[in-house]
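Complex shown without one protein chain; remaining protein chains in place.
Take a look at chain A:
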């Protein structure tokens, strides 16, 4: 729907909220990138900056929530306008969570600053985060372009992100079982891996909102729900 509203201030309200969300998106993408870079380079200063930077994302999220509440009350949006407002609210929540994960990774990086790493795990985490960051970026691009094909493709990609996470989980677990001195770092790294995996889920959530916005319907979720990695692993050990 590219036509303009007869009441042009309605367009400006909608545009302003969407601009705020896009600003959030930019900040979150950068925070994720910086958090992983800080982790890989043991850069405590950069990690501290990421930790502090999350406040801005939270504030923007609040702005989106109050602005959408006002728009709903004052303009009673319908049809694609309504779906825009609803999806923007959801996307802001997804981004806010991603911001929290970046912050958590930064905190763990600071906590782990003195300890060493587990063989190759940082490189693996780096690859995984590059993969997931691209999902977030593409999800936001798909949203701006209302591109449902691209959005559907991101939902597919999340399967791969989950597989990368499962592989990492196995490898970290192996290292921790082999040498219990690895447990502290291993746990931190595992939580970081889990954080990155969750970011992928939120990118998927953003993609689903894009499909809802464009079509009025939510995509069917036919992906396998149950992750048995941990259980299978335990069994094979017994």
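The rule is short, and it goes like this: a residue touches a chain if its C-beta (ideal position, glycine included) is under 8 Å from a C-beta of that chain, and two chains touch if they have at least 3 such contacts; residues count from 1.
Assume contacts and distances are computed from a predicted model.
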item: Missing subunit (named according to UniProt) among the choices "Type-4 uracil-DNA glycosylase", "Protein-export membrane protein SecF", "Phosphate ABC transporter ATP-binding protein" or "Succinate dehydrogenase subunit C"; value: "Phosphate ABC transporter ATP-binding protein"
item: Residue among A:16, A:41, A:80 or A:130 touching the omitted chain; value: A:80
item: Those residues of chain A which, in the complete complex, touch the missing chain; value: 1, 3-7, 10, 76-83, 216-217
